[in-house]
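Some chains omitted; the rest stay in position.
Note that the chains take the letters A, B and C in the order they are written out, and that residue 1 is the start of every chain.
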Amino acid sequence: MPVIQIAGNNNISIENKREMVKKVSEVVAEAYGLPIETITVLVTGFEPDDIGAGGELLSDRK
Amino acid sequence: MPVIQIAGNNNISIENKREMVKKVSEVVAEAYGLPIETITVLVTGFEPDDIGAGGELLSDRK
Amino acid sequence: MPVIQIAGNNNISIENKREMVKKVSEVVAEAYGLPIETITVLVTGFEPDDIGAGGELLSDRK
């Protein structure tokens, strides 16, 4: 049942996402000693104006 | 103040969502012995290529 | 794969939690038209001094 939520920017290709989900699932399954079938991953892509880093919106950074 | 976050696919009708929010709120309010007015529900609909199940993207499943 | 996160106070009995998880899972499974086996529920119990409501800690309320 491990659930992994990944919050990143929305600037990731489908190929990279596919590879990321595969590898992260394998790593987490191994760490908990559980079959990979039990792993759920949820990826959320945030717009630059919905992310704050160090007090400012990412979209305001140059 | 109980807060319920529901992460599912984005393939749910407004009627089903309305009914789900109503029933889930009633169940949780009763379990905590709190008035239903205190319950907040947040529903997030994920695209099939943002969900990983068993190491693969849902959008890659046949 | 629907995932339900329930954040409440830590003042709930195991019997109420069991009943809540069962009913919430049934309701969400039905709403998405998915088998109940696909439903994961994560319950987090917060201490009154980790919950803010209306600007004040729950533990400060009389």
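Definition applied: contacts are C-beta pairs under 8 Å (C-beta built on N, C-alpha and C of every residue); 3 or more make two chains touch, one makes a residue touch a chain.
The model shown is predicted, which means the values in this text are computed figures rather than measured ones.
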Copy number across the full structure, from 3 displayed chains: 6
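Please note the rule applied: only the chains that are shown with their structure count from here on.
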Distance between chain centroids, defined by C-alpha means - subunit A, subunit B (Å): 19
Centre distance in Å when subunit B and subunit C are each reduced to the mean of their C-alpha atoms: 11
Rounded Å distance, subunit A centre to subunit C centre (Cα mean): 24
Sequence positions of subunit A contacting 2 or more other chains: 40, 42
Subunit A - residues contacting subunit C, complex: 1, 3, 40, 42
Subunit B residues within the subunit C interface of the complex: 1-9, 11-12, 16-17, 19-20, 23-24, 27-28, 30-32, 51, 53, 58
Residues on subunit A engaged by subunit B in the complex (per definition of touch): 4, 14, 17-18, 21-22, 24-26, 29, 36-45
